[in-house]
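Shown here: the complex without one of its protein chains, the others still in place.
Here is chain A:
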Amino acid sequence: MISALLDNRRFRSWGGQILLLGGFAALLAWLVTNTVSNLNARGIRVGFDFLWRQANFPISESVLPYNPSDTFFWAYVTGVGNTITISLLAIILSTALGLAVGLARRSKHPLISGVAGVFVTTMRNMPLIVHLLFWYAIATTSLPAPRMAYHPLPGVFLSLRGFYIPSLDLDGAALAYVALLLAALVLLVMFHRKIIALVRPDTDHPILILVAVFAAVALVLALIIRPSGAISVPAIKGFNFAGGLRLSPEFAALMLGLVIYTSAFIGEIIRGGIDAVAAGQWEAGRAIGLSECHTLTRIIIPQALRIIIPPMTSQYLSTVKNTTLALAVGYPELGLVVGTVINQTGQAIESIALLLAIFLTISIAVSLLMNWYNARVALVDAR
């Protein structure tokens, strides 16, 4: 009877799985009981009530307004805001630099491809945290005091107190104007076929038509809204700079390290994607009389994108996760805020659970977004 049961395939596989699940549940239960007894022994109370207490610790810089009299909850929100900001900035900048690096590596020009190759090899083979600490060391020990700051470009000052760059001071109308322009640009790109068909269907230069339409829209909007803004250039006043935008050494080191490191990887992804499109596609494009530009935009890039997007997604995700290394240079992103809160309150379980939950949410959101985009790209030119 028992041996017959053991020989039954269904029984065996389900029995094994139930054992597995039981073992997993037992492990979880064991961990939970341990934790409860440990917490009781140490007199720690678990709960998220602490979130509404006053935080009483400073956050050195943040995108969202924050001061120490805010709650712990707002401190977390500030940390998340910083994390999202540096992630987006790092992703945009490193994609731009990575594109340049990837194209440079494919260049026929020996110096360009050589320099790009050396860049990629050296930057990829060193840990990110070493990059960050290196740039932080440069920004905090090797730069001069504000009075003798390096002045590599007009309006740009590099000093021990931070990097100063010119900034754009915009009023509310100007911000609305910029937002409207962006919206117009998106609409223009979305409906470019219809607009061209409406204005001049027989044109040879569709791009020029689009530019003209955009310029007209921009002009009309400017006349209606009347934006005003001023460029503020940093200048030395006493012992420090006034005007302009200050980038703290922490932020500058984080951005430099993260962008340089990530762009080396993105460059390789882009180069791999372009290389993977068969040379015959270029030749076929030429053979049917397409211009080089059209071959690139209509034949090569759509196919290369399909190869590039999956590794690019995981690269973007790991960039978001890599921003947690900012705590090595003291930039107050989520990881650093969590560390500080744990030191202040001892609410380790809740804080770490929040950290993990937030990163899981970001990871899942990004992969869903990228999967959606990937499906779209795959559908557009499905054979």
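By definition in this document, contacts are C-beta pairs under 8 Å (C-beta built on N, C-alpha and C of every residue); 3 or more make two chains touch, one makes a residue touch a chain; residues count from 1.
Criterion: contacts and distances are computed from a predicted model.
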(message) As a check of understanding, state which of "Putative ABC transport system ATP-binding protein", "Amino acid ABC transporter permease", "Imidazole glycerol phosphate synthase subunit HisF" or "Isoquinoline 1-oxidoreductase alpha subunit" is the UniProt name of the chain not shown.
(response) "Amino acid ABC transporter permease"
(request) Using the definition of touch stated at the top, determine which of A:Pro65, A:Pro110, A:Pro154 or A:Gly280 touches the missing chain. (result) A:Pro110
(request) Using the touch definition up top, pick the residue from A:Val63, A:Ile92 or A:Met126 that touches the left-out chain. (result) A:Met126
(message) If the hidden chain were put back, which residues of chain A would touch it?
(response) 13, 16-18, 20-21, 24, 31, 34-35, 37-39, 41, 107-112, 115, 121-122, 124-131, 133-134, 137-138, 141-142, 321-322, 324-325, 327-328, 335, 338-339, 342, 348-349, 352, 355-356, 359-360, 363-364
